[in-house]
Structure formats: structure tokens, C-alpha cells
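Have a look at the structure that comes next, please.
Showing subunit A:
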Amino acid sequence: MLETITFSLLNGLLYGMLLFMLSSGLTLIFGMMGVLNFAHASFYMLGAYFAYTMGLYTGFWVALFLAPIAVGLIGAAVERFGLRQVHQYGHVPELLFTFGLAYVVEELVRLFWGNTPMNYRVPEALDFPLFSLFGTNYPAFRVFVLVVAVSMFVGLYLLLKRTRAGLIIQASLSRPDMVSALGHNVPQVFMWVFAFGTGLAALGGVVGGIQLVTEPGMAFMMGPIVFVVVVVGGLGSIQGALIASILIGVLQTFALSVDWSLANLGMVFGYAVPPESFFATIWYMDSTRIAPMLPYLLLVLMLIFRPRGLMGKRES
Partner candidate 1 sequence: MSQETALALKGLTKNFGRAEIIRGVDLDIKANERHVIIGPNGAGKSTLFNLISGRLEATSGTIQLFGREIDGLPPHRVNRMGLSRSFQVTNLFQNMTVMQNLRCALLWSKGHKYAFWKLVNSQQEVTERAEELMERLNLTAKQHVPASLLTYAEQRALEIGATIASGAKVLLLDEPTAGMSRTEADDMVELIREITTDCTLVMVEHDLGVVFNLADRISVLVYGEVIASDTPEAVRANAAVQEAYLGTEVH
Partner candidate 2 sequence: MNTTQVQTGAAAGGVGRSIWVRRLWPWLVAVVIAMLLPLLVTSNHGLTMISHMGVMIIFALSYNMLLGNTGLLSFGHAVYFGLGGYMAMHMLRYIEATGFGMPLELLPVVGALGGLLFGLIFGAVSTRRAGVVFAMISLGIGEMVTASSLMFTGFFGGEAGLFGNREAPVSLFGIDYGPGRNVYYLVAVWALIAAVIMFLLRQTPLGWMANAVRDNPERAQFVGYSPQMVRFFQFVLAATFAGLAGGLFIVVDEIITDETVGMIQSGLVLLSAYIGGIGFFLGPVVGAVLVVFLESELSSITDAWLLYFGLLFVAVVMFAPQGLFGVAYQQVMSWRAGEWVRSFHARLYATSAMLVFVLALIAVIEKAYHVLRHWNPQEPMPLFFVTIDATSMVPWLVSFAVMAGALAVFFLHARPLLRRALDSGEGA
């Protein structure tokens, strides 16, 4: 049991940190620009593909830095030539623009890289078991992912709290109208925030593409869950995104690793639903089968009872 808990925690944390790398950029973009970027996971995918392709020529370590920058530049271009045009029509068209963009990016990835998963592997320097726990090896690359994610959080935190640029961004996370009031070139600021946010997603893709699988469906798979993280954490809140990422990561991992159903709860109270009754399906449903639904349940409940999320300062 201790083994299950330890590993669930470790793996939940790891998955949570991957989620955080995606959601931090999304929450930043939302907080600042009010744009719910549906294509955010597409930039995560581009990060993975770019890093894979660059890595073939430059090796993993250079790609780790170059790929997010390249994707960030694409993000800047998308903002400059796409979003900015749509901005005048309001937030719904902005959101729909990114919705369409997600389709286009996926098709382009299929066009250039094909439909099959990429052979994107752990770099040799990290391809060894770091330690062994209860007889199970823990690969070094996972620890590396954790290190990258944590340093990203720390870096982001310092950037926001300690630098002038960060203070501007922070101010505008809670009061977007402030930016222009402070005499900043709003479109320019938006462009770089968007670039920065997509770059963060790409960094998540560089390591996530290895940890998971680099294939054209990866954006579609991650997209909705990242929204859940950002909304649960509170739109525009980096700390909230971190907490929600880990919460959802651990929650999902636990639900998968512990066999549990309402029937267990019922037994504690000495109550059981007859197996043939209407509610029996729900009553005897394993937690493992409910697991994929949990984040969305959390999302809906959160929005009903606390629409600003865990750490959010405003509703929308």
C-alpha cells in the first residue's frame, strides 16, 4: 500500500508538473489578454516536434532551448497577424480563432511529420535509472522533467515578482486596463506575452513529448485537460495553476491506482445497492473507470460553486 501511495504521489506530481508547464502559459495569456487560447496545446505539440527535428541535428540540449524560442516566435506571428486582427471583434471571435488554429496546426503537423508517432527518445545522458524504490526503478529523465518544471515555476515567479516587466504583467493580470493606462504599447505587450506563453507550452512539449508520445493527436489529447487546470486554478493565477496541476495530476493517478467504488463507501455504513437496480452501474463502478471523468467533474463543480477558481481574483 505504501508503495502504491509513494508511486502515485511521485507520478502524480510528475504528470502534474507537465500539466503546469502547459497551463502556466495559458493562464498568463488569459490573465493578460482575456483570450482563452484553444490552440495552446497545439504549441505544446509544436514544441515536441520542433525539438525532435532540431535534436536530430543539434542534439537534445540545444533543442531544449531553441525549440521553445522558435515556437514562441511563431506564437508572436500568430498574435501579430491573426489574433490582433480578430481582437476588435471581441473575445468570442478570438477564442474561435484559436479554435480554428488548432485544426490547422494539427493538419500541418500531419502534413510535415506524417501520422505516425515520432521516435523521440530520452537523451542518452539521462537514460538511466536514478534510484530504485521498492524494487522499482525511477528513471533519471523523470527527475529531469521535475527539475525543468520546478525551475520554470521559480523562474516565472521571480520574473513576475522581482522584475519591472513582471510587475507590469502582474498588474495587468488583475487589471488589464492598467497596462495602457501606464503608457505601455498594449499590442506590443500582448504580442510578447503571447509569444512567451506559447514558448512555455513548447518547453512543456520538449520534455512532455519524450515522457508521453510525440504524435499528431497529442494536442487534442492534452487540450481540454489544460483548460481544466487553468479554470480550476483560477484564470490568470500562476500559483493557482501550479496547485491545480498537481491536484489534478495526483487525483487522476490515485483514482487509477486505487481500486475503489461507491460500494466500498457503502460497506462502511453497511449499505449496499442491489446489483440489478438502476443505480448499480454507478454504485459498483471502479474508480479506475471514473478517472478520466474526474477532472471534468472537478471543473464543473468548481465553476458552479466557486467560479473564480482556487486562486483566481476575478471571474472572467
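The candidates were selected such that all candidates are chains of the complex that A comes from, given by their letters.
Here is the rule we go by: contacts are C-beta pairs under 8 Å (C-beta built on N, C-alpha and C of every residue); 3 or more make two chains touch, one makes a residue touch a chain; residues count from 1.
Because the structure is predicted, anything quoted here is derived from the model rather than measured.
Student: Considering only the touch criterion given at the top, point me to the candidate in 1 or 2 that touches subunit A in this complex.
Tutor: None of the others touch subunit A; the one that does is 2.
Student: Quick check on the complex: what are the subunit A residues that touch candidate 2?
Tutor: 36, 82, 85-86, 89, 91-93, 95-97, 99-101, 103-104, 106-108, 111-112, 114, 224, 227-228, 231, 235, 281, 285, 289-290, 292-293, 296-297, 299-300, 303-304, 307, 315-316
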